[in-house]
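Only a portion of the chains appears, each positioned as in the full assembly.
Naming follows writing order (A and B), and every chain is counted from residue 1.
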Amino acid sequence: MVQALIDKAEVLVEALPYIRRFRDKTVVIKYGGAAMTDDELRASFAVDVVLLKYIGVQPVLVHGGGPQIGATLERLEIPTRFEQGLRVTDDATMEVVEMVLGGRVNREIVALIGRGGGKAIGLTGSDAGLLRVRRKRQDGADLGRVGEVVAVDPEPIRAVAEAGYVPVIAPIGADDEGLTYNVNADEAAGAIAEALHAEKLILLTDVEGVLDAQGQLIHRLTEADVEKLIGEGTIQGGMIPKVECCLRALRGGVGRSHVIDGRVLHAILLEVFTDGGVGTLLTR
Amino acid sequence: MVQALIDKAEVLVEALPYIRRFRDKTVVIKYGGAAMTDDELRASFAVDVVLLKYIGVQPVLVHGGGPQIGATLERLEIPTRFEQGLRVTDDATMEVVEMVLGGRVNREIVALIGRGGGKAIGLTGSDAGLLRVRRKRQDGADLGRVGEVVAVDPEPIRAVAEAGYVPVIAPIGADDEGLTYNVNADEAAGAIAEALHAEKLILLTDVEGVLDAQGQLIHRLTEADVEKLIGEGTIQGGMIPKVECCLRALRGGVGRSHVIDGRVLHAILLEVFTDGGVGTLLTR
């Protein structure tokens, strides 16, 4: 039995260099997918975040909520349609987006962190001018109240984090007139990581990471690699905006970006506390 | 024209003793009623709050949202019923309460303060253990997820206020298991005022204040007066919980409680910056 204890202590000891490296550093995590719906994964995510906070790392969470929005729209019989992968958002839809993201999903994550032993404060990008956006124009299409980030004010996030809380941010921004917009959660997470000079941006996904042409996980990618793989069609579909968001953050000064597999228990801890990690690391 | 300007300056000068008295003091305001629905009143409320913040007072807003909740329940065809003036709240209803209060009403107030020139951060009583509640038992009736306040942690509110933001709080609490409950906004405001050692608790209502048997406004009431007036039936109906909430706050150390007329433009400023005010003052 003592040997089992010693083995456990060795694990703590192995974590030491990582604790040292990330102390007082900010890690922005885009939370979503299975890690947000599966109960066991949810619980393991919560303790990961709380553990980071306790050993001196500053985790900041940004979440989406597409499925929950879809379900509520359906229930309210509000028709919805997508253009180029983005939900066309009229005023009725936006009202639902705000209620679901800010009033339900955000709340559930705050409660989840609380059950994990931490203290979280929910923020919305429209709090205190946190996320300033403008109407997104994509290839001429009018997507309605879909916004793209113009500026991030990191002060409200810092105030909350430095007071000892985990900031949990719903990706709704406001334009100069105060009109609110739906923002893609990956994009919001990237912009927030940049504004906070984060050490790491982690995108939790429901895939293993970026895969090569043979379907094998690629452990590490540079900017040039990414461009080549997109050109060849190896990276395609929904993974393209994710890796582009990672690259944008890197160019903006974020140390490292990661696309990781949120279906793995303790994916966040594994990412922060091991060398290999459980997904794809992107660097400049 | 110069005379008009001088008259204006005199008004500022008259405000000086009040500025001096309330500097660095906390004022908790229960926001609701016409002041939350009428556009002109909304705008005047916002500038009042922002002005207070600028001259060094710390305003903290607590809001309700009954009408908005009712409308959404209706739209979702979720039946609702009241017992003893309180909405019986099953799980489906609670989900709507959270979405409407936290995702819509709270957001609108944050945006309103922003348009008034201030910076607000929306909080929910379930953030960071802010509002700890238990299931309310009232005369044996089971009201479902209706909570009564057990404890308030003032730290998250202070962190937000001291960082320069106006805290806007949705009255949803959580019990020890993290289950959320609907809390009466007046009650939440009173408990928060107590925990913050507020100088003032102001309840914005849609009546002139507390009225006497002849329907005339009573400007000032003591604890003993209130008991007598309730006994005589002069104070009745929905006014009873309001004055009781005021008295509880006074006993808990709040300096002064006010029931004021939110239908008057700049009701908050008038309350803070004049001697008479525009409603009923309750003191011990």
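Operating definition for what follows: a contact is a pair of C-beta atoms (placed from the backbone, for glycine too) under 8 Å apart; a residue touches a chain by one contact, two chains touch by 3 or more.
All values reported here derive from a predicted model rather than from experimental measurement.
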item: Full count of same-sequence chains in the assembly - 2 placed in this view; value: 6
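Note that in this section only the chains that are shown with their structure count from here on.
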item: Chain A - residues contacting chain B, complex; value: 75-76, 95, 98-104, 106-107, 110-111, 114-115, 119-124, 126-129, 155-156, 159-160, 163-165, 172, 174, 178, 180
